[in-house]
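Handing you a structure now.
Missing here is one protein chain; the remaining ones are kept as they sit in the complex.
So, chain A:
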Amino acid sequence: MSSTLVSNMKYSDSLTVVGISICTAIVCEAISWLLIYRTSSYKSLKSTIDKASKKLETMKTTDPNTATTIKKSKTKKIDRVESSLKESSRDLSMFKFKSGGVVALVLFMVFGLLNSLFEGKAVAKIPFVPIKLVQKMSHRGLSGDDMTDCSMAFLYFLCSISIRTNLQKFLGFSPPRGAAGAGLFPMPDPKSN
């Protein structure tokens, strides 16, 4: 009865996209764990970054009673810790980049599969008209002028960001906060893509 209900829904294909995205996210994180997260190199780099960023925070806390001469030497120490942090972050990125190729291949193949299944088909309805920039993705490959029709690409994009970011967070695989590049909008760990 439930399968009849689902198949009667006009946009039941959206559930297929979400289901495949969830499975892909799990597979990608499993591959990342195998190739990246369980290695001693990754663990030691992450620990180094955590320690350095915490040390940097402590050193940057200003003390009004500190003499000027002491502040100058402190500035030099801060610079040293900062460059060490940048170097460790760069090493971490390089390390993940080398191992992330397999995950990138899986994502590419899954996107290709979804594209072949749903090309030219609206898989969902957006409850508002997106801005022009977003329409390039949300209306990708769709015919007609109804900009509230949602393409597979846009739905897959939303699934990837939300599911993978939260899965990484839940499993503790998010990049350390002190790492360079953890900016305003932290994406799912890009080097795992």
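Definition applied: contacts are C-beta pairs under 8 Å (C-beta built on N, C-alpha and C of every residue); 3 or more make two chains touch, one makes a residue touch a chain; residues count from 1.
Note that contacts and distances are computed from a predicted model.
Novice: For the complex's missing chain, which UniProt name, "Bromodomain associated domain-containing protein", "Rab5-interacting family protein", "Chloroplast stem-loop binding protein of 41 kDa b, chloroplastic" or "Proteasome subunit beta"?
Specialist: "Rab5-interacting family protein"
Novice: Among A:Tyr11, A:Trp33 or A:Phe95, which one is in touch with the chain left out?
Specialist: Of the candidates A:Tyr11, A:Trp33 or A:Phe95, A:Tyr11 is in touch with the missing chain.
Novice: For the chain left out of this view, which of A:Cys28, A:Val81, A:Val110 or A:Cys150 touches it?
Specialist: A:Cys150
Novice: Please give every residue of chain A in contact with the chain that is not shown.
Specialist: Counting over the whole complex, chain A touches the hidden chain at residues 9-12, 14-15, 18, 43-44, 47, 57, 124-129, 150, 155, 158-159, 161-162, 165-166, 169, 172, 177, 184-187.
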